[in-house]
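As you look at this complex, bear in mind that one protein chain is not there, while each of the others sits in place.
Let's turn to chain A:
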Amino acid sequence: MSDSQPFISRSLQRNPWAPRTLFSSSMSVISTLCAVIAVIPLFSVLYMVISKGFSRFNLDLFTQIQPAALSDGGGLLNALQGTFYTVSIATLLAVPIGVLAAVFLAEFVRDTKLARWIGFATNVLSGVPSIVAGTFVYSLLVLTTKQFSAFAGGVALAVLMLPVIVRTATEALELVPQELRQAAVGLGASRFQTVSRVVLPAALPGIITGAMLGVARAAGETAPVLFTALGSQYLSNSIWEPAATLSLRVYNFATSPYKNLQDLAWAGALLLVLMVLVANILSRLLVQRRA
């Protein structure tokens, strides 16, 4: 007995200098380093966007349209207007269609072959490159109407938003407890009443979260609006005219040689990043409160 005790404690204790343990500890250090390396670009982007974009973060940014190439001052009002137009159109198209499609998947055909096939198509659709979605809407709308427009840009963004909305809304609906549905049906509610009065309200925080993330993502998308909304130096009078978006202006100004425009590009990037940050933090809070 007396010498079995030290034997056990010794056998469970690894020698930290044994090759096996050394290898294990050094791999742990390496994987920690990987995590550090992975978030460095994020902090660098945040730091640059805040430090460079903040100098132009004033009232002018929101009240003046973009300046001519060589002049000073100016703001991003026309880009904000275009972003508002295109993202609103995309939201109005994608959210109702997406949520209703999710209702079908989660409420009426859940766990069937059809649901799996549509889920598969949704995932593949979300993998379609954004520039191809832009090409698609260009050929669908711009070539047929012979007109670049905020509307076409909105449709292109809707194609990209749709799978995001469907996926998050389906997940949110599937989390609603089955008992709620049974109670509603037990009280004699129709399927429409069950969905509209009981299930959708219960899933609302999740659906709003998805929509918010979709909106933030759509506002930052550039490739699909490049040759659908095209961009404009002035305020647009209607959604049937070309329009600039924040993302387009960041692209154009970043590649221009003028310091004033480059500064505006950073300010625009700051706005885009703020949008993403706020949407992500809000959605996190919404989900946390529910849990």
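Following the convention adopted for this analysis, a residue touches a chain if its C-beta (ideal position, glycine included) is under 8 Å from a C-beta of that chain, and two chains touch if they have at least 3 such contacts; residues count from 1.
Note that contacts and distances are computed from a predicted model.
Colleague: For the chain that's not shown, choose its UniProt protein name out of "Carbohydrate ABC transporter substrate-binding protein", "Cysteine-rich domain-containing protein", "Ni/Fe hydrogenase" or "Phosphate transport system permease protein".
Modeller: "Phosphate transport system permease protein"
Colleague: Pick out which of A:61, A:90, A:159 or A:207 touches the chain that's been left out of the picture.
Modeller: Only one listed residue reaches the unshown chain, and that is A:159.
Colleague: If the hidden chain were put back, which of A:73, A:129 or A:201 would touch it?
Modeller: A:129
Colleague: For chain A, which residues reach the chain that was dropped from this view?
Modeller: Its contact residues with the unshown chain are 14, 20-21, 23-24, 27-28, 30-35, 37-39, 41-42, 44-45, 48-49, 52, 97-98, 100-105, 107-109, 117-118, 120-125, 127-136, 138-140, 143, 148, 159, 162-163, 166, 188, 190-192, 195, 213, 216-217, 219-223, 226-227, 230, 247, 250-251, 254-255, 262, 265-266, 269, 272-273, 276-277, 280, 284.
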